[in-house]
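Shown here: the complex without one of its protein chains, the others still in place.
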Amino acid sequence: MFAARRLVIAAHAQHKSFNFLLKKLHVSAPLSKLDLNGVYPPISTPFTSDGKEQMDFDKLESNLNVYSKSPLRGYLVQGSNGEYVYLSPEERVEMVRRVRRAVPADRLVLAGSGCEATGDTVRLTAQMAEAGADAVVVVTPCYYKSGMTDAAMVAHYTAVADASSVPVVLYSVPANTGVDLSAAAVARLAQHPNIVGIKDSAGDISKLALMVHQTKGENFQVLAGSASFLLPALLVGCVGGICALANVLPAEVCQLQALFEAGRLEEAAALQRRLVAPNAAVTRQLGVPGLKAAMDDHGLYGGPVRAPLLPLPDAERQRLRQVFADAGFQ
Amino acid sequence: MFAARRLVIAAHAQHKSFNFLLKKLHVSAPLSKLDLNGVYPPISTPFTSDGKEQMDFDKLESNLNVYSKSPLRGYLVQGSNGEYVYLSPEERVEMVRRVRRAVPADRLVLAGSGCEATGDTVRLTAQMAEAGADAVVVVTPCYYKSGMTDAAMVAHYTAVADASSVPVVLYSVPANTGVDLSAAAVARLAQHPNIVGIKDSAGDISKLALMVHQTKGENFQVLAGSASFLLPALLVGCVGGICALANVLPAEVCQLQALFEAGRLEEAAALQRRLVAPNAAVTRQLGVPGLKAAMDDHGLYGGPVRAPLLPLPDAERQRLRQVFADAGFQ
Amino acid sequence: MFAARRLVIAAHAQHKSFNFLLKKLHVSAPLSKLDLNGVYPPISTPFTSDGKEQMDFDKLESNLNVYSKSPLRGYLVQGSNGEYVYLSPEERVEMVRRVRRAVPADRLVLAGSGCEATGDTVRLTAQMAEAGADAVVVVTPCYYKSGMTDAAMVAHYTAVADASSVPVVLYSVPANTGVDLSAAAVARLAQHPNIVGIKDSAGDISKLALMVHQTKGENFQVLAGSASFLLPALLVGCVGGICALANVLPAEVCQLQALFEAGRLEEAAALQRRLVAPNAAVTRQLGVPGLKAAMDDHGLYGGPVRAPLLPLPDAERQRLRQVFADAGFQ
Partner (left out) sequence: MFAARRLVIAAHAQHKSFNFLLKKLHVSAPLSKLDLNGVYPPISTPFTSDGKEQMDFDKLESNLNVYSKSPLRGYLVQGSNGEYVYLSPEERVEMVRRVRRAVPADRLVLAGSGCEATGDTVRLTAQMAEAGADAVVVVTPCYYKSGMTDAAMVAHYTAVADASSVPVVLYSVPANTGVDLSAAAVARLAQHPNIVGIKDSAGDISKLALMVHQTKGENFQVLAGSASFLLPALLVGCVGGICALANVLPAEVCQLQALFEAGRLEEAAALQRRLVAPNAAVTRQLGVPGLKAAMDDHGLYGGPVRAPLLPLPDAERQRLRQVFADAGFQ
C-alpha cells in the first residue's frame, strides 16, 4: 500500500546534481579521486576517568601515537564506536580538529557528520570540512524507519553531497540503525560526483560484491565495515575496511590487507579466521564497553564510556581477555 | 555469553533513589500524584510552507485553538510525531514554552526530553521543566541496541528521575527505536517516587495488562501509545492514551474513552474498530507525512515535513482520504 | 521488485469459489452457521512415560474427563500445542477420532489439518471430517516464506475450503511459522461460504479489531489465539478463544469469558491481568514442555514431549510453579 512514494524524488535529485556538476566545471576544478584504499580504525572517544565523562585529548594523542606505528590509511572520527550519539555537535567537531592536528597529512581524516535531519547534516558536514576532514562519512538517518525509503535516502545524500566541499562516504550500519541502505540506492548515489564510497557494516558479502559490480566505472569505493569480513570483502573488490578491531589490533588488521595484496592467501585466511572471535567480542557481543576494555588491555587508552552505556563488569573483562588469548592475541 | 552485565547496576540505582527520597522528604514536599487520566495528542510540529522548514508558531496556536474544543487531558510536545529528532534542543524547548503559554493551566503539558546520552537527557529535562512542562516523557535511548539492557535502562531512568524537578513518564516505541522497554524494567522503575507512568506504543496488549498488574499499589499509570488499541488498553487498566490520531480526530478519540467510562461498550467497540484503518494510515503506513496530510484535510494545519522525510505524493493523499471516508470520517 | 505476482491468482480463486457455491446450491444444503462462540483448549498430545513416545489414549480420556467439568465450547485437536508436527498423518487422524468418541456431541471438535502442500491439506482435511471433526483449523503453510504472498494464501485456502465437507477456520501463528496472514487476505477469504473464522495467535489487538470490522456482514468469526489477550479480544468483537492456558486452567479461562458476557468488567480485567504471566510461562517462555509440566502440576496429565523438544529441567519446573503461585493459581 502507498508504495508509489518511493519514486517521487528522482527528478529533483538529478536536477540538483546536475547543478552541482556545472558548478564544479565552472571553477575548472577537476574532481580529484580520493583514494580510500586501506585500513582505518573508527577511533573511540577517550573520556576522563574521574567520573565526569569529559573528553580527554591527552589520551587521544597518546592513542594516535601508538597508531602512527601501524600502516593505517587514516582514521574515522565519529563512527559508531566513537560514541558520537553521546557527543554535542561542538564536541564532535573539536574531536576532528584535534585528530587532524595530531596526524600527518598523508593519513586521511574521515569525519562522521550524519544527523537525523538533512539540514543538520549539511551544517555539520561544513563544520567538519572546516575542521580539516578529508571526507565525511554520513550514517543513514533512521528514526522514522518506514519513511527511510530509497527515494528519501537518495534525496538526503544528494542534498548533503551537493552542499559539501569535501567528498562524501555513505555509511550503513543496520545493527545500530535498523536501516539497511539498499544496493539500488547505492547504485544511484554512486553516480553523484561528490559521493566517493560507502562503509557497509552489515556483513552481507554478496551485497558488497553486488555494489562493486554495479558501480564499476564510477568513481566509487566500497569499504568493509568490520574486520570480521575484511579479507572476503577485499577479494570481491572492496578497497579496505573501517574496522573497530583496528582500535585494538591495528598492526594485525593492516597485516590482513597486506597479506591479501601480496597474494599470500593462506596466511591471510588463517589470520582472518583468528580475528573473528575477538572481533565479535568487541562489537556485537560487548559493544563499545568491550572495545574500550580491550584497548586498555592492549596498551591503548580505552577508559570509561558515557551513560547510558554501562562499564564492563570484571567477570566479562576476564572472559574478553580469554577470547583474545585463545585466538593468540595477548 | 557475557549476560551477567545486565544485573550490575541495581545497587547503585537503588542507592540514588533512596537519596532522592530523603531529599524529597527533607523539603517536606509530599509528592502529589499527577493524574494522567485522559487523551493527549502528541502534537505535530508546524513548519512554514515557504520551503524554509522554520517552526510556525501561528499555526501552532491555531491548531491548539481547535484542540481546545475537545475534552483532551493535555498535549505531548515532542513525541515521535513531533519530528523531535529534526529539531535543535533550543527549538524543542521553545515549542514547549509556546504550548504552555497558549493553553490553560488545567491542560497538562507533557514534554519529550529524551536524548541518547543520560547527561543530555538530564539537562534537557531541566530546561523542559523550566519552560513549563508538567511532566517529561522520556523515550528509551536506542543507538547501541545490545547495550540497552534492563540494567542500563534502570540506571538511565533512575538518573533522570533523580535529577528532575517534574515527574517522569517512560516512553517505549519499538517501531522507531528498535528497543522495547521490558515489563521487568518497568516494574523496577515504577517504584521510583518520581516516575509516574509509561507511554507504551508497541501494541502488545498483554504487556500492558501485565504492567498494570505488576505496578498496582505503586503511583504508576499506563498510557496506550496509539488509538488503535486504546479501548482494549482502557479495559485492562490503562488510564488513557497518547494517540497520533488525536491530532486529526481529537473529538472522536476522546469520545472513545468517554464511551468506555460510561459503560457504553458496544458503541465504544464499534468506534474502536472504525478507528483502526485511519490510525494505521497516519502511523505505520504513511508516518508523519501522512499524519500532516490528514490534519490538512480535517481543518488543522499539517504542512510540510522536514527532510529527509518526503512530502506525501498526491496519489497517496487521495488514498488517505479514501481510508478516512471509508471509515466514516470526512 | 517482482511484486506484481501477488495479484495473480484472484480470478482463478473466485472462479473456483463460484463453482463451490453452485455445487452447494445444487444439493440444496443451506450452509448452517457453525457457532464458534466460547473457549477451547488446543489440547496437548499425551505420550507414554516409558520413553517410547507413544500416544497414550487412556491419559487423553482422563484429561477430557477433567475438561468435561468446565463449560468449554469444545476442543482443538492438533493445534501448535498438540505437537502435531511430530505426529504422523495417521496419528493425527486417530487422535481426532478418539476425542470425537470421548466427548458429547454438543462440544465441538476442531481438527488441525494444515500441511505445507495444498494437496496434502485437502487430503488430511477429508480424513479429519471423516474422523468426526466439526470443522478444520488450517495453519498457514510457511516454509517458503517469501512465496507465501496474499495471492498464494488466498489460492491455498480457497482450494482447501472448496474441497472440504466441513467448515474451515484459518489459523495464523507467526511465532511458530514466521508468517502472518494479512488482514487483507483474511477479508478476501471471509467471503468464501465455507470459511467461517480465524484463530489468530499474533496478539495484535488492532488487527483483531480490523478483521472484525472488515468481515462484518459475513458469516465469519474471529477467535483469540491466546488467553493473554482474550478479554480485550472479546471487547473488540471476537467470539472466544483457543487458548493453551485452557489446558491447565480451563475453569478460569471460561470464567474470563463468562465475566465479560455478564458485564462484570472489573472482575474480568483483574482476572485477565492475573493470567498474563502464567500464560507467558506456558507459551512464549517455556513452550510445550512448560505447558505439559503445568498440566502435571494441576491435576492433568502432561507427560513427556517428543524429541527434539527437551523435558523441562527441575529448576525451571520450580520457577514455573512459582509463577502460577504468584498469580494465585495453585
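Residue numbering begins at 1 within each chain, and the chains themselves are lettered A, B and C in the order written.
What we mean here is this: a contact is a pair of C-beta atoms (placed from the backbone, for glycine too) under 8 Å apart; a residue touches a chain by one contact, two chains touch by 3 or more.
Predicted model, so just to flag it, every value in this text is computed and none were measured.
Enquirer: The chain left out touches which of the shown chains?
Expert: The chain that is not shown touches these displayed chains: A, C.
Enquirer: From the list A:34, A:55, A:212 or A:258, pick the residue that touches the absent chain.
Expert: With A:34, A:55, A:212 or A:258 as choices, the missing chain is touched by A:212.
Enquirer: Looking at C:55, C:159, C:202 or C:258, which makes contact with the chain not pictured?
Expert: Missing-chain contact among the listed residues: C:159.
Enquirer: Of the residues A:93, A:223, A:236 or A:294, I need the one that contacts the missing chain.
Expert: A:236
Enquirer: When the complex is taken as a whole, what residues of chain A touch the one chain not shown?
Expert: 203-206, 209-210, 212-213, 226, 228-229, 231-233, 235-237, 265, 269, 272-274, 276-277, 279-280
Enquirer: For review purposes, identify every residue of chain C that touches the missing chain, sorted by number.
Expert: Per the touch rule, chain C residues meeting the hidden chain are 1-2, 4-5, 8-9, 53, 80, 85-86, 88, 116-120, 141, 143-149, 151-153, 155-156, 159, 175-178, 284-290, 306-310, 312-313, 315-316, 319.
Going forward, only the chains that are shown with their structure count from here on.
Enquirer: How would you label the chain B and chain C contact, same or different, if same means the shared numbers make up over half of all numbers there?
Expert: same
Enquirer: Hey, which chain ends up farthest from chain A, C-alpha centres compared?
Expert: The most remote chain is C.
Enquirer: How far is the middle of chain A from the middle of chain C, if each middle is the mean of its Cα atoms, in Å?
Expert: For chain A versus chain C, the centre distance works out to 49 Å.
Enquirer: Which whole number of Å gives the spacing of the CA centres of chain A and chain B?
Expert: The computed centroid separation for chain A versus chain B comes out at 33 Å.
Enquirer: Please compute the C-alpha centroid of chain B, do the same for chain C, then give the distance between them in whole Å.
Expert: 36
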